[in-house]
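See below for the structure under consideration.
One chain of protein is taken out of this complex; the other chains stay put.
Letters A and B mark the chains in the order given here, with residues in each chain numbered from 1 onward.
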Amino acid sequence: MADLVAHGSGHDAAHDPAATHSHSPDLKHQFDNMTQQFEAGNLGMWVFLATEVLFFGGLFASYTVYRSLYLPGFEIGSHLLDVRFGATNTAVLICSSLTMALAIRAAQTGQRKAQVILLVLTMLLGAAFLGIKFTFEWRNDYLEHLVPGVDFLYRPEWGGNGPHVQLFFIFYFIMTSIHALHMIIGIGLLSVLTWMAARGRFSPDYYTPLEVSGLYWHFVDIVWIFLFPLLYLIGGRYGIGGGH
Amino acid sequence: MSTAVTEIPQDSRVHYLNVSYGVKSWLLTVDHKRIALLYLGSITFMFLVGGVAAVLMRIHLIEPAGALVQPETYNKLFSAHGIIMVFFFLVPSIPATLGNFLVPLMVGAKDLAFPKLNLLSWYIYVVGALFTLYAVISGGVDTGWTFYTPYSSTYSHSAVIPVAIGVFITGFSSILTGLNFIVTIHKMRAPGLTWFRLPLFIWSIYATSVIFILGTPVLAITIFLLGVERLFHVGIFDPAVGGDPLLFQHLFWFYSHPAVYIMILPGMGVVSELIAAFSRKRIYGYTMVAYSSFAIAIISFLVWGHHMFVTGQSIYAGLIFSVLSFLVAIPSAIKVFNWTATLYKGSISYEAPMLYALGFIGLFTMGGLTGLFLASLATDVHLSGTYFIVAHFHYIMVGGAVMAYMGGLHYWWPKITGRMYPDMWARVAAVIIFVGFNLTFFPQFMLGYLGMPRRYAVYPPEFQVFNVMSSAGASILGIGYLIPLVYFIWSMRYGPIAPANPWGAKGLEWTVPSPPPTDNFEETPIVTEEAYNYAPIPEGQHG
Partner (left out) sequence: MNAATHLFTSNLLAAASLPIHPPTASTIGQGVDYLYFFLTGITLFFTILIFSIIFYFMIKYHRRSEDEAPGFVGTSMTLEITWTLVPLAICAVLFVWASSLYFENSRPPNASMELFVVGKQWMWHIQHPEGPREIDELHVPVGVPVKLTMTSEDVIHDFSIPAFRIKKDVLPGRYSSIWFQATKTGIYHFYCAQYCGTDHARMIGWVYVMTAEDYAGWLSGGVRGESMAQSGERLFTQLGCITCHVADNNGRCPTLVGVFNHPVKLKDGRTVVADDAYLRNAIVNPNSMPLPNYAPLMPSFQGQINEEQLLQLIAYIKSLGPEERKSAGK
């Protein structure tokens, strides 16, 4: 029994050049060294993002089924959306991913002020996205009676099939709501990170929370990159069905 | 009992149980071992609730016209039984109790990768369970655990939304647990512990975690869509407005089929550990068994349509799902043969854990083979929706998964609590469970072939004999489950103190004291041997 394991030294400091001090105050007790901690945090977030892919995936799969069955109705619904807002929001989110990536870079190079500014910018862009969506798009949709379950009103001049157009809007609202919820959570995360960054928590040796939240933020951005064409650009804007 | 019922002097060593006392030290713990015990308590409670529902159902079914309750109540009972047993007992059982306790120990780590996330996962489980219990108390749900639309979305007048919320919430508990295990197994193995030196329990927990991660989110979105439809009366699954009720079934089974492998894979991992320990031999075909766990996890995502052969899905889809369903049976067969071969030239002892393991192999073999009847399209048409299905899945989930869970509890109990339980009573209970189980569920195969549909509150009189047999068996099975409850609780106070390795087994968990200290290992172990290294492996041979 005694020879099952050889007993070695506790922390494997030899492999980790970053851990010149083997007990960094940021090292959590379950980990042996900072590299292991960083890699574990990263892998954890990637695994979580895999779950998110499957979560949105179920939604996208259902959307795909109905779109392939009822393309004309979905086209009509898509043309009733304002593509200008959608496109603006896409640009806003892409910029926010840029500022997020730059914020992480700032942490890697030890620039505290830049970190804070860039994180705040990211939050502002995220808030702008939500602002445009809620106060312009959704308010308009509500006023034009396009919200299923509330007071969806089919207008015959649209052509096509009323229930199918409504089905489009059901998916539009569910998909963008869940995406918006993820944005809100992301902004919450960012506010915590901004506070931590302002207090100098992050350094070239330890910026795992930023890295991991950056992954999350980029993921939410990518989901929107898929949502935008699927929802706003069905059937093209010029030619079939006419422009907006 | 042979031991005198006097209190044994407390062990004076500090370990994870006595390092701190008080409710707060338990409710705010981040120690994976304490969290495992928190789960053990909650899961046992839910098992008892689900078990009560089963008892009431079997009493009711003694009479063709129903002996106990109105049909509406019966429908709520079988729904509660299914929902509670699947989502709140079987899915978490081995991973959240034995997995949480053992994964860090088996890989040589001090804790899981994310201890606070681990505690959060328990709280999420509890919140979900409370929602569901509230729903059960406030009238129950009568949709079956499968929630088929449009009955559940439009027609049922029962507490669908609270139950849906409860199941939705609890899904996140599974996701976080699986995430924790994957990261821990990838990143926190002790030096020298390569993948193919890992115990097979870890392999199966890893495969299970992959299913947790990829499958559970689809259930979450499915339940979410169901909730939206029910609350807002929109037509996602309603054919009157263009929706497709079968879309719900596809989405639902996309998770729920892999879910059944969530329920059995950890049990298979436990059985590997038990067979090795109690024959004092390395598992025959270790590599094949490890790969089989993976193969099962992957193929499990491709077979969901076999729950829908009679729904009107295309014949060609049926063919594809049938082929894949046959394929998924092969790795399980490989495991059964390898376990049996491990016994060859071993040194076999028959303590309770081994009895459970051997019982598992027999009953899982039967249950698995009856799956072939259902993968076969022509026979599935006749057997679908009947008691044959009920018998099939109970053979696997109770005859398989629960037996493995019991075996694992008995095997690792001394490590977890530092106490031994009375082995004679344990063996008696194991045999009672085995006999009671077969008496309960074998007659149900007959009923299914005769055509008795499932979820029937009343039935034609010619089915009564088998129903009575089944109910009689259930009473024996119930007694079998109560006995361990009694002696386990007894052992925590009066059981003999257990040594570090009462079974003489191999494995990192047996190198630490019973119970282990909070940080598991005084120094990170360095692993130099293969798993189950009972007999050294000669040069040039592979295990």
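The working rule: a contact is a pair of C-beta atoms (placed from the backbone, for glycine too) under 8 Å apart; a residue touches a chain by one contact, two chains touch by 3 or more.
Values in this document were obtained by computation on a predicted structure and should not be read as measured data.
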Residue in contact with the excluded chain [from B:334, B:483 or B:526]: B:334
Would you indicate which residue among B:227, B:385 or B:517 is in contact with the undisplayed chain? B:385
For a quick check of understanding: of B:36, B:77, B:264 or B:361, which residue touches the chain that isn't displayed? B:361
Missing-chain contacts on subunit B, rising order, are 64, 71-72, 75, 142-144, 146, 148, 150-151, 154-156, 239-240, 242, 245-246, 279-282, 284-288, 310-312, 315, 318-319, 322-323, 326-327, 329-330, 333-334, 336-338, 340-341, 343-350, 358, 361-362, 365-366, 369-370, 372-373, 375-382, 384-386, 446, 449-451, 453-465, 504, 534-538, 541-543
Interface residues of subunit A (partner: the chain not displayed): 70, 72, 159-161, 163-164
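We take it that only the chains that are shown with their structure count from here on.
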Contact residues on subunit A for subunit B in the complex? 1, 3-12, 29-32, 36, 39-40, 43-44, 47-48, 50-52, 54-59, 61-62, 65-66, 69-70, 73, 148-150, 161, 163-164, 166-167, 170, 174
For the subunit B and subunit A complex, residues of the former touching the latter: 104, 108-115, 175, 178-180, 182-184, 186-188, 190-191, 213-218, 220-222, 225, 228, 231-236, 240-244, 247, 251, 254, 501, 506, 508, 511, 519, 523-529, 533
